[in-house]
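One chain of protein is taken out of this complex; the other chains stay put.
Entry: chain A
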Amino acid sequence: MATLLQPEKVLYLVRGEKKIRVPLSQLYFCRYCSELRSLECVSHEVDSHFCPSCLENMPSAEAKLKKNRCANCFDCPCCMHTLSTRATNIPAPLPDDPTKTTMKKAYYLACGFCRWTSRDVGMADKSVASGGWQEPENPHTQRINKLIEYYQQLAQREKLERDRKKLARRRPFMPQAFSQHTIHVVEKYGLGTRLQRQRSGAPISALYGLSLKEGEDQKEITIEPAQALDEVEPLPEDYYTRPVNLPEVTTLRQRLLQPDFQPAGASQLHPRHKHLLMKRSLRCRKCEHNLSKPEFNPTSIKFKIQLVAVSYIPEVRIMSIPNLRHMKESQVLLTLTNPVENITHVSLYTCEEEDPDDINSTAKVLVPSKELVLAGKDAAAEYDELAEPQGFQDDPDVVTFRKSNKIGFFIKVIPQREEGDVTVAFKLRHDFRNLAAPIRNTEEVEATSEAIWLTHHVELSLGPLAT
């Protein structure tokens, strides 16, 4: 039974730039555009950074400075688990009296999963619980930084030239927006993330002047080209004959997680600072409203704005599938759940013959022709044992049961193919009351929200034919 509750069996079609078929639990609903949105047709924005183990918040500028790594937490280089600090007591000579020894606390890092310790790579125990650990220096850091500066300057110069050309061609009253092309150039070397958010309507002439001035003031940075060496260090003589010490060889994953050093030996695997995670907010690309905005606090999992599809669109779930046989009609039991608090009317339609959305179905389906009425979701209903029976007249051939905001109903499926999985598709049409509409100052306070009818394309995968 648990397999039937899996939401991947019921897919809703999202008509965005790409046609995507995704379970309803992974979709968002923009109630201003009244359309379903998936993760691919929204724009993702970074809200905040935080460390997953110490849950420390970090502003974006600081995160960028620390290369998106936490200052206090480390990852095990062997199994990528979080390292914990352990203390031992070691005898150490007292500073005043070298002959006497006293127990002093020494701290080392240890992994609880693979039992790696910082002593394995030769890192000495520290006397401070946190903050004493240092990452090894990359010998090429200076050269890399110089190269990065040079290329950033180059990118900025290119961008200015491009904009100068545009400025010459365009008329003065047209917005001198940074074109899509320049935004890519800016992104190339990570110059400024603020520039991406500019829309074509925003006045940016002030900013434009600023960058010009900056460009002229910066001094020229030159770099020397890399030197090619003629001589390469020869391989040691026993390179082919020496037996491999397997525990000492690092795996590719361990090696590539430290791209600066890529150590081949396990005794050079140093721990790295833990990578930060981020909270993101989603925004509809058409109407620019926020669809999902999490809370700023890393310990909180709630959302300030949460426009998920399951709280607006009735959800279809498969309840039971009988044995499906080729060209024989069988009845599949589905449930429809109403997420909103008012009564919803749902009608189902079969897909037309040449429906461009209907590409996956391998069976014919007959849906109930009458309109199904779903009661509103009543949060207090589960505590009310003496619930009055709802006064809905249900056709017993179609509707099997009705429980608060859920009904079960039959659809008839005729598999058309002899082999393979059975997939059916139909259209779900329901009324949606848009509570986001602005409150009008009319006398009718309750009837301000008008119902609009939304149609969704739903696909069900009913599994293989019965043998």
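Going forward, a contact is a pair of C-beta atoms (placed from the backbone, for glycine too) under 8 Å apart; a residue touches a chain by one contact, two chains touch by 3 or more; residues count from 1.
The rule is simple: contacts and distances are computed from a predicted model.
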Omitted chain, identified by the protein name its UniProt record gives, among "Dynactin subunit 6", "Exostosin GT47 domain-containing protein", "Apoptosis-inducing factor 1, mitochondrial" or "Calcium and integrin-binding family member 3": "Dynactin subunit 6"
Touch criterion as defined above, residue of A:His44, A:Lys64 or A:Arg119 at the omitted chain: A:Arg119
Contacting the left-out chain in the complete assembly, out of A:Ala266, A:Val332, A:Val413 or A:Leu428: A:Ala266
Contact partner of the left-out chain, one of A:Gly131, A:Pro234 or A:Pro247: A:Pro247
Positions on chain A contacted by the hidden chain, ascending: 78-79, 113-117, 119-120, 247, 266
